[in-house]
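Have a look at the structure below, then the notes.
A single protein chain has been omitted; all remaining protein chains appear in their positions.
This part shows chain A:
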């Protein structure tokens, strides 16, 4: 593989540059390193960076932009660049050369570059989805997408791709998940921060955090093989509400369990941030502990808790594996929670797995769905972070 060979040669050149330049400046200083502006290793590093960086960037950019093209000319160009960089560094090396400043400026540039990758990622997400969504709307009218109530993709033309049934399923499942996780998570957080002995806290907190560390595919399998059949056999069928193992209830319950640690750890932080003086004041006036919590601590923590719930909601809306395995694939707008429904994420997965034809609206719709999902969760996150931040400023 010529690319990896080029890489190795460039790195070897950089290493050689380091030692040669270092030896050269020491020789120029007559062995007395005090006569140098920078310590010898900085001269070496300067040479190594000058040798390696331009060549490495060239290889990386080339690999990303044109991976299939012939690599030999690029490899030669990279080697020439490396040799030129090394030559330049050797030429400039002199006892008075400010090698440390040069190295530090380069390193700082690299640090800035690395921190910009977050921006690049966001830009990549937005542009890749905008581009494909634009293609989709050129083939499919936008009002039918946003206001259509039927979802029936047909790979042959004549598909109806209305987002409303998917949105309904997503919101319904998220609502059930929040109805499970918010009370449980909030009460657990209150108990742990206000009542629990250190010993109970030491056991309960890690155990709840274990729930947070379990991958979502495990929850999905749990929904598929345990919760779904159980709900079907003991609730849905006796009540005559349906006979499907995958249902809104299954996915909602399991997602609720997944969100418990999320809600509880966020609320825990927020409740602990309420100043002790408020509690002391309420207790000193004769209120019981629960009255203190309900009438003083919770109102003071309310904005933060609202923020936590919004973050949990955004998690629920974007969750994929639990709904893929637990909620079913039928796009339906129904109130019966024991009926199988589907979500935006499920449809993204089903439209984009397998062999895709990236010119057909049935495939491109996944990007429009993804963009919708991204906008919804981003909006929720921004509101939540704004609420949480505003609240924190009050006490700190």
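Operating definition for what follows: a contact is a pair of C-beta atoms (placed from the backbone, for glycine too) under 8 Å apart; a residue touches a chain by one contact, two chains touch by 3 or more; residues count from 1.
Quick note on the criterion: contacts and distances are computed from a predicted model.
For the chain of the complex excluded from view, the name given in UniProt is "Phosphate transport system permease protein PstA" [choices: "Protein SCO1/2", "Phosphate transport system permease protein PstA", "ABC transporter ATP-binding protein" or "Monovalent cation/H(+) antiporter subunit G"]. Of the candidate positions A:257, A:308 or A:387, contact with the hidden chain is made by A:257.
Of the candidate positions A:31, A:198 or A:215, contact with the unshown chain belongs to A:215. When the whole complex is considered, the residue among A:96, A:124, A:202 or A:299 that touches the unshown chain is A:124. Where chain A meets the chain that is not shown, the touching residues are 1, 4, 64-65, 67-68, 100, 104, 107-108, 110-112, 114-119, 121-122, 124-125, 128-129, 131-132, 183-188, 190-192, 194-196, 200, 204, 207-208, 210-211, 213-222, 224-226, 257, 260-261, 264, 288-291, 293-294, 311, 314-315, 317-321, 324-325, 345, 348-349, 352-353, 358, 366-367, 370, 373-374, 377-378, 381-382, 385.
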